[in-house]
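Shown here: the complex without one of its protein chains, the others still in place.
Chain naming follows the written order as A and B, and within any one chain the residues start at number 1.
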Amino acid sequence: MLYFASAVAVTYAFWLVLSGHFTPTLMIIGAVSSVAVVALASRMAVIDREGHPIYLLVRATWYWPWLIWQIIKSGLDVSRIILSPSLPISPTLINVKASQKTVVGVVTYANSITLTPGTVSVEVEDDEITVHAITRDGAMDLAGGDMDRKVTRFEGGAPA
Amino acid sequence: MMFAAALVAVLVSLGLAMVRAILGPTMFDRVLAANSTGTLAVLTLALIGFVAGRPEFLDIAILYTLLNLIGTIAVLRYFHPSEY
Partner (left out) sequence: MAVIVDILSWIFLVAGGAFCVIGMIGLIRMPDVFARLHGASVTDTLGAGFIITGLVLQAGLTQVSAKLIIIMGLILLTSPVATHALAQAALHAGIRPKLAHDETGGHIAGAEAGAGEDESSNS
């Protein structure tokens, strides 16, 4: 029920941002349609702790800036590789361990790996992710497990 | 002026993505090029909205961002129906 209410709130906020008009008619139509959309979605059983992880928003305030900083750093590395005439790549396939407990945590980890340029998650199993990295150094960085620990803390597990 | 500069850069990248879409030896190279084209089209729409002073283009850009994902997944599903 709590998730239903917060999903309606998020949908309604999205409506208000896109609309930009604050006349009573449009605001009522928006409220009715957000409730209708979330009611339809909850028939598909996607409005729950896993499908609507709004509780992560607090911890996202420190995780997302850190992730953006990682993206900028590795993006500059990949740009340097692309622009250097000799193209110094050493493609590496590596298995990394995902120590997250929840599905949301593993998905966050796999998407964070893919989002940072230079590493792409190719296959995901329960607790193992196969990663294609453009350089061996990038693969070794990932195998060091820094991002894994950050994501585990992000999903609320114990800081390992 | 600054929007025009960024727009030129984005259009050049669109041309390069087209080159890969035409060259691409496998189907996946072409899907990848189409996916990049989608992202660049979103940026083009946003920049055109600013050049023309018409922010309505941003709504189209939001829609195109969502359609881009669905398009990529749809093509992959079409060629490998047993997955996804």
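Criterion: contacts are C-beta pairs under 8 Å (C-beta built on N, C-alpha and C of every residue); 3 or more make two chains touch, one makes a residue touch a chain.
As the structure is a computational prediction, the values presented were derived from the model and not from experiment.
*Asks:* Of the residues A:Ala39, A:Ile54 or A:Ile72, which one touches the chain left out of the display?
*Replies:* A:Ile72
*Asks:* For subunit B, enumerate the residues touching the unshown chain of the complex.
*Replies:* 2-3, 5-6, 8-10, 12-13, 16-17, 19-20, 23, 26, 28-29, 31-33, 35-36, 39-40, 42-43, 46-47, 50, 55, 58-59, 61-62, 65-66, 68-69, 72-73, 76, 79-80, 82-84
*Asks:* If the missing chain were put back, which residues of subunit A would it touch?
*Replies:* 14, 17-18, 20, 68, 71-72, 75, 78-79, 82-83, 87, 89-95, 110-112, 114-125, 128-130, 132, 134, 136, 139, 143
Operating definition for what follows: only the chains that are shown with their structure count from here on.
*Asks:* In whole angstrom, what separates the CA-based centres of subunit A and subunit B?
*Replies:* Roughly 21 Å, centre to centre.
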